[in-house]
Every structure is written in structure tokens, then in C-alpha cells.
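Sending over a structure as C-alpha cells; questions will come in a sec.
Heads up, one of the protein chains got dropped from this complex, but the rest are sitting where they should.
Right after this comes chain A.
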Amino acid sequence: MLIIGVGHPMRGDDAAGPVAAERLAELGLEAIVLDGEGARLIHTWEGRGHVVVIDAADGGGPPGTLHVIDAKKEELASGRFHYSSHAFGLAEAVETSRVLGDLPERFTIYAITGADFTLGKGLSPDVADTVERVVERIAESAQAATSSTPSPTPLDK
């Protein structure tokens, strides 16, 4: 399982993805941080079987609301993750991979509704709570997967 935290660590709630990915890497999981540039995302998940992305999202309930999206089943609306400031961002990258037939077999997105994307600010309290929940949830599912398959979890951070 490859975990990708998307976002900018210094742009308020946009740091949700990076903070979660760093926590998961500390727990020994293969987790990296990317800024959300679409072409690079595509290259990163190319050839992978199971990808988990954590990103701050635009709208969809009050701050801290968690949306878990099975990208294999659900198409992503363009611009939903536009806080990355990348015009060819996560949604476009997922849909491009889908069209090209390269979307990994399992692909889950944890989208956290952000409140404040001001430069220089940290996570707002509601988003920080949700990040904790997401970390626990992914760590648990990774543990469950590891106990069912004996291969060690690679560490790449």
C-alpha cells in the first residue's frame, strides 16, 4: 500500500495530507508527501496495486468532515481539490489515469473538508481531529492487511 499525502505543509488546512502522511511514515508505513502536481502523481502511482491518498478538499460539509472516496467506483469532479493551486491536480490526475487504463486496482481517497487555507497557519482544530482519525483508520487497515499477508511493510520516507 502506497500512501500519498497531498498538499502544502504551510498553507493552513492544506497541510492535512502532509501531516497525515508524515504520521503514517513514522508508524513504518510507505507514505510520501507530494504537492499535488498531477503528472507527478500519475508517475508516482503508476504500476502500484493499492494507493491511498489523503488531501484537503473544498466544501462538502463543515470543516473536518471526512469523505472516503473509492476512486475505482466514483468519478472525481474536476477542481474539487483545487486548494493545491495546481491546475492539473489530483482529480485530473485520477481521471487521466482512469481514461488511460492505469488507475491502480485499489484506490481510496480520504478527503477532509478544510476551513482555513491561509499561508503560514497550521491545521484548524476540526481538521486536526479528523487527521488523527484518518491516521488511525489507515494504520488499522494496514495492520489488518499485514497480518493477513506475511510480507513486511516497506519503509520509504
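Following the convention adopted for this analysis, contacts are C-beta pairs under 8 Å (C-beta built on N, C-alpha and C of every residue); 3 or more make two chains touch, one makes a residue touch a chain; residues count from 1.
Throughout what follows, contacts and distances are computed from a predicted model.
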From "Glutamyl-tRNA reductase", "Sugar ABC transporter permease", "Coenzyme F420-reducing hydrogenase alpha subunit" or "cytochrome-c oxidase", the hidden chain's UniProt protein name: "Coenzyme F420-reducing hydrogenase alpha subunit"
Candidates A:65, A:96 or A:146 - the one touching the absent chain: A:96
Absent chain, residues of chain A that touch it: 35, 37-40, 42-43, 78-79, 82, 85-88, 91-93, 95-96, 99-100, 119
